Each structure stands twice: as structure tokens, then as C-alpha cells.
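Here's the structure we're looking at; comments come further down.
Note that this complex is displayed minus one protein chain, with the remaining chains in position.
Labels for the chains are A and B, by order of writing; each one numbers its residues from 1.
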Amino acid sequence: MREITLSQAVNEAIAEEMRRDPTVFLMGEDVAEAGTPFKVLSGLVEEFGTERVLDTPISEPGFVGMAVGAAMTGARPIVDLMFGDFIYLVMDQLCNQAAKQHYMSGGKLTVPMVLRTNMGATRRSAAQHSQSLQAIVAHIPGLKVAMPSSAYEAKGLMKTAIRDNNPVVIFEDKLMYQDKAPVPEEEYLIPFGEAHVKREGSDITLIGTSSMVQVAEKAAEMLAAEGISAEVIDPRTIVPLDEATLLASVKKTSRAIVIDEGHQSYGATAEIASRLNEKAFYHLDAPVLRMGAMDVPVPFSPALEDITVPTAEQVVENARKLCAGEMIHAA
Amino acid sequence: MPHDVTMPQLGMAQDAGRIVAWLKAAGDPVAKGDPLFEVETDKATMEVEAQAAGFLTGIVASEGDDVPVGQVIAQISESAEADSPALAPSAPTTPHESDALPDGKQITMPQLGMAQDSGQMVGWLVELGTKVGPDDLLFEVETDKATMEVPAGASGYLAATLAQAGEDVAVGAPVAILTADAPDSPVARSAADAAPGTPPAPMADVAEPEAAPATAAAAPPAKAPVTAEGGRILASPKARRLALEQGLDLSRLVKSSHPQPYHVADLEVLRSLPDDTAPRTATAQASRRLTARIKRAGLEAFLDWAQSQGVENRDAALAGLLGMGHAETLAIERMGRAECFAIARRLSQVAPSERAPELILRDLRGSFVQDVELGAEDVPVLTLLPKGKGLTLVLECAADHISAPGALDLLNTVAGRLEQPLRHLQ
Partner (left out) sequence: MTKTNTEDYLRMYTQMVRIRTFEDNANQLYLSAKMPGLTHMYSGEEAVAVGICEALTDDDRITSTHRGHGHCVAKGAEFKEMFCELLGKAEGYCRGKGGSMHIADQSHGNLGANAIVGGSMGIATGSALRAKLQGSDDVTVCFFGDGATAQGLMYEVMNMAALWRLPVIYACENNGYSEYTKTEEIAAGSITARAEAFGIESHQVDGQDVLAVNELTQKLVERARKGEGPFFLELMTYRYHGHHVGDINREYYRSKDEEKDWKENRDPIIRFRAWLVEQGIATEDEIEAINAAIEKDATEAVAYAEAAPYPDVSEVDMHVFAA
């Protein structure tokens, strides 16, 4: 099968959906000729023109608000938010307006829009261009949250997001834009709420999102060399969450580590871990561990930044302790 | 129809208003929009306008009265004479005159702790009307710290109880009255009957029981220790569950000085410990044997169906069907050969496994054996035998593998699945 980059996969998904559905359009800062700073959208304006690929002023609340209004009246906008950190600028439009219209109207209004943005540290971009804010969005009822872990997921999830009748936020990992993966030529969609078991194992379940799926896979390789069989699962969407697959795995292995690049406290890892705890308690042979980014603003210096994000080595160390029955965090 | 005039809701967090003045008198004609009365809330004073035209009648709230929001205070009627006597004032908030309190010594809720401002009346220890002495225990009170019985502290007849079991009463508030003479009609009231904000009637000779001599019971007893050894055993939830299901006693690991916390792996150690108690040995040796009879057709159809769904390995399909929900691993034994499968949520994911089986299915369908009674083995064993056109399914296990109800349930479920497999897969 051919291999393409995550960036190309996103571009293909958007192009295919724009060809398929004339109500789909794209708006954001420097999305047209510039194709975004990461060049993800290059070429789209040539095919679809500036009517459907709109460069906006640097007015995030303004153009996200307009996407909500366009979506409520029959269009399917894809909004490009240049950095995930800018979510904070659009909280009212996203969380008070987009997320609640369907509910507040008793089901009469819908907001079929996609907010595509990114996440991930270790690009030396410091505290306001490196955050992974998926948990903040996932906390708000009415928003769906997709977190592709490779080019394959990026394409299939984007196409599903565009066709979904709800506001969907997609977080792409900035570091992964140039990573290649096998992506079929023929059309496919990845349904929301279906986790992918990336690797089967019997001793411990490693649940990773987006960038942390690679970390989990690398850790599983290292653990295999030590005779520990790790199962790796990518939830692919954290809202909705495929609880059944996660629970079945943990019931089988009795142990789990949840890894996500957002801050650890009150994070996505906490939510997943506590669901496992509530629903698989009597199958657990060890505490479920959370591994998120350190609870510090992302520092600039490479010497500091690199230690804020979970690594495969740390995952291995924790997995080893859990499988050996060592007490973790025991007073 | 007369229009009700109600106390308006004027503020966001307001539940009552005071009538400052009536701006119309009973019988006066009013037009819609006429100022009718003046109301004062914590925020402001304002004039309330009439919402209908007619004659002001049936005024039931006077100037100075505090009236809850929404309560009817007058009516606007079609004629001045329609003053409606039927408009009753709302339920009185003061006690009825008819059961006035007897005069006597007032007993109040004692202060029992430093930071305590009320006590819960647990119950009266003396019947209403009974004569009591100062040391007689009168009632029981519970605070956040303790439950204690309170002596009367004075002599007299229990003529009135002013709080019922379960009610919280402020410290210092009256809970009973003792009279010198036997009461004609003792009064029993609820603390809720006391008018809000009304201080206890000034009565001479208030007796407050002392807390010190009271028979103070300690705080509620602590829960029984988890193990007879005292101290909680540290074990994973799964290890605890398996120990419970398999009748294993984790405290034996503690006795053998095996280090805590215990995980599933430690249960192996527990099983290998020498049996040290006679009764346990007896149970361990006891075994169970149960038999079920089933039709044969369903199973064959199921295995064909599974194959059509891409599950080529018929034994894997059989293992998945029987093991799901009962065991993580199940071995199928046939003519001396055994293969173990790891059970998965989906049939297609059931796969051969190197792990030890938790359950064994001995398939003797193709044999001449008509019946088995082999006794319990390491794990529960299901044996499938031919029986005429049908099949017999026998479950044998040790008593400490599975409880009697558990064994019945297991055999019943598995038999059901074998007879109507496709129904169980829906």
C-alpha cells in the first residue's frame, strides 16, 4: 500500500469531502495560498477557489463564531485554528455557542462544523504554542473530540468529522505532520467511538492517544524483550470513548497505563483511568496509572521541555513495576 | 371570577415581602394599573399595581405583615360587597391555642460538645405523663460525636414533649416540660411546631440537665476488623475477587509470612500452602457432580455457522461459546489431547493459548463412554457425552472451586448455550 504523510492525509480528506459536498468550506488564518504554516492545506485553494477556502483576519472568536452561524444555517464549515493554544480565544463560541445550540433548541438546531487544530510539545515553541488542550474541550457536553495517531487515522477521522452533524474538534500532533503511514487509495471512513487495538498482549494494557500511541508502541516493543506482553490501544476519539474495548482489554490483562500528552491533573488520562477503575475494579491486579504531561507551562529550553512529556522509557519502568506487583505510590 | 392579589416576587433571591401600606381600602374601586399596596423587601420598597379592575375585597394581610411570595393577600372582585369570607388565611404558623403548653419546668437541649449547636432527638425514654426523678433518664440525644442519654435533672411529671424522634433541636431550645402535678392532657409536639424566631417562653425555674453525669456512650463502634488477625490485608481487587470465588483464605498467606500486597500470582502460593486445618481439608476433598441433558442439533448448527463467519477452528468456536463470561482460558480435551484457548469478547478473537486452563471441556461425543464420575480435579471439568439422539453434560468440581449455587448456575448456563447457541450470541 502507498505511504503518505499525515499532512497529505488531512489534505486528501478535506479535498475529497469538498468534492463530494458543495456545502463544505474551509476558513481560517492563512489557509488559502499559504496553506497554513504547516503547509497542510496547500493546493486546496487552487482547486476550490477563494470562495470555499477563505483566508480570514486574525480574529479567532470572529471566524469560529461565523462558522457556528454558517453551520446552523446549512453549511459544513471546517475551521482551521492555527495552534491548539488558541482554543482559549474561542471558548465562548465553541463551548457556549457551538456545543449547546442543539440542546438549548430542544434538538431543532444543529452545528455540523469541524474545528481542526493541533497539539503536542517538544517543538521548542514555549508555553503558548505547545499545549495539548483536548481535555478542556472533552469536558464540554456537545463537542466530539478526535485524536488521530497516524496518517491513516487522520484521513478516516477527518472524513467522518466533516460528515458528523455535531461540532467536532480534531487535534493533530504537530510533530507527526511529516510522518508517513500506509493509507489506502480507495475511500474509507473511521467511525467515531471505535478504539483500535494496535497490538495484542496479555500482561498489561497501554492506552495512548495521538502522539502517545507511538510512545506506547515503542514501550511495548521494549517490554516484549523483557517477557512482558503489552496490549496497545488507541481510542482514536476521546468523545465518544470506546469504553467496551478498553474494559475488555483491561479485564484480560488486569493492568493498565493511560498515556496522553495533556497535563496530567484533571486530564484525559484521569477520565479514562477512573472509568476503568469504576467498571473493571474487580479485574484489576494493580492500580491504573495515569501518565500525562507535567503540570507546568511548557518550557522553552530543550533541556526542560523534553522531560515534561511521557517517554517510552518511563512507560516501560512503570509497566515493569505494575507487572511485578510492586506497590506504586504506596504511603 | 375574582382576581387574586398575591405577594409578588420582586427580587432574585426573595421569598417574602412585608406589606408597608395598603393604598386602597376594602371595598374601594380599583382600575388596572392603580397602585394597590406598598411592599418592602430586603432590597427596596415599591408600589404594586392592580392587575385587574374591580373592587378590593377580602384583605387577609395587614400592614406590617411578612407574607411569603405567591400567597394570596386580597382579591379584586366584581362588586364591593363580594368580600369573601371564604378566603382563608394560609396555614397558621403559630401553634393552636387549644393545646396550650402546661406551666412547669422547661427541659432544654443540652450542649454536649464545644462546637455543637444542635442535637438530634433519638427518642424519649419515658412515656408522656410519667413521673420522673432528677436522675431518671429522660431522652436520648445524638450529636456528631456521640449518642448519650440525658437525665431529667429535676422531679416532676413529663407533661409535654416538644420534639419528636429524628428532629434536630437547637442547643438551649426547650424539648420538654415537667409539671409538679400529674397533667390532665399531656402535650406531644414536634419541634417544627415552634414558631420560627420565637424565643422560648420565659418560664421560671428552668432546669438544664448537666451533661457530665449523663451515661455517655462512646462514639458508634468501629467496624469489625477485616481479618481475625487485625489489620487489613493488602491485596489487589482481582486477587480478592478470585480468592472469594475460589474459597481461598488470604489470611493464610499472612500467617505464612508471605509479603503483602497480594496479587493474582500470589494465589498460586496460597494454593500450594499445606492444608493446616482439618475442616478445610474436609471441604477441599468434597466434590460436586451435576448433570444436564441437552439436544444435539443446536451445537452442530452453531459450529457450521461459526465457520461461515470465518471462524475456521471449530474448537475455538466451541471454547468461546462455553467460556465467555465464565473463564479466561478453557481447554478442550479429546482422546487424551488437550488444547487451551484464551477466551475473547468476539468469537473471531478466541485463540490458542499457552496459559493454564481455568475450565476444561472433555468432549466424549465420539466415544462409547456413557457416564463419568471421575471426581474433582485441579479446575472444574465439563464432560460432554452422547445420550441417545441428545447429549449429556456433566460438571465435576471441588467444593471450594465453585459454590453450590455457582455450580448450578454454571452448568445451567453452559447447557443452555449448547442447546441454543445462536440465541446466546445475539
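Criterion: contacts are C-beta pairs under 8 Å (C-beta built on N, C-alpha and C of every residue); 3 or more make two chains touch, one makes a residue touch a chain.
Small disclaimer: the values here were computed from a predicted structure and weren't measured.
**Student:** Check the options A:88, A:103, A:188 or A:300 and report the residue that touches the missing chain.
**Tutor:** A:103
**Student:** Just name the one of B:29, B:70 or B:133 that touches the chain not displayed here.
**Tutor:** Missing-chain contact among the listed residues: B:70.
**Student:** Using the touch definition from the top, which of A:45, A:68 or A:259 touches the missing chain?
**Tutor:** If we include the chain that is not displayed, A:68 is the one touching it.
**Student:** Looking at the full complex, which residue from B:11, B:29, B:325 or B:352 touches the chain that isn't shown here?
**Tutor:** Final answer for the missing-chain contact: B:11.
**Student:** If the hidden chain were put back, which residues of chain A would touch it?
**Tutor:** 23, 25, 51-52, 56-57, 59, 61-75, 77, 92-93, 96-97, 101-110, 112, 141-142, 144, 165-166
**Student:** On chain B, what residues meet the omitted chain?
**Tutor:** Where chain B meets the chain not shown: residues 6, 8-12, 14, 43-46, 51, 69-70.
Operating definition for what follows: only the chains that are shown with their structure count from here on.
**Student:** Can you check how far apart chain A and chain B are, centre to centre, with Cα atoms defining each centre and the answer in Å?
**Tutor:** 40
**Student:** Under the stated contact criterion, what part of chain A meets chain B in this complex?
**Tutor:** For this pair, the touching residues of chain A are 202, 244, 248, 252, 254, 281-286, 325, 327.
**Student:** In their complex, what parts of chain B are in touch with chain A?
**Tutor:** Interface residues on the chain B side: 234, 236-241, 261, 263-266, 328, 342, 344-345, 355.
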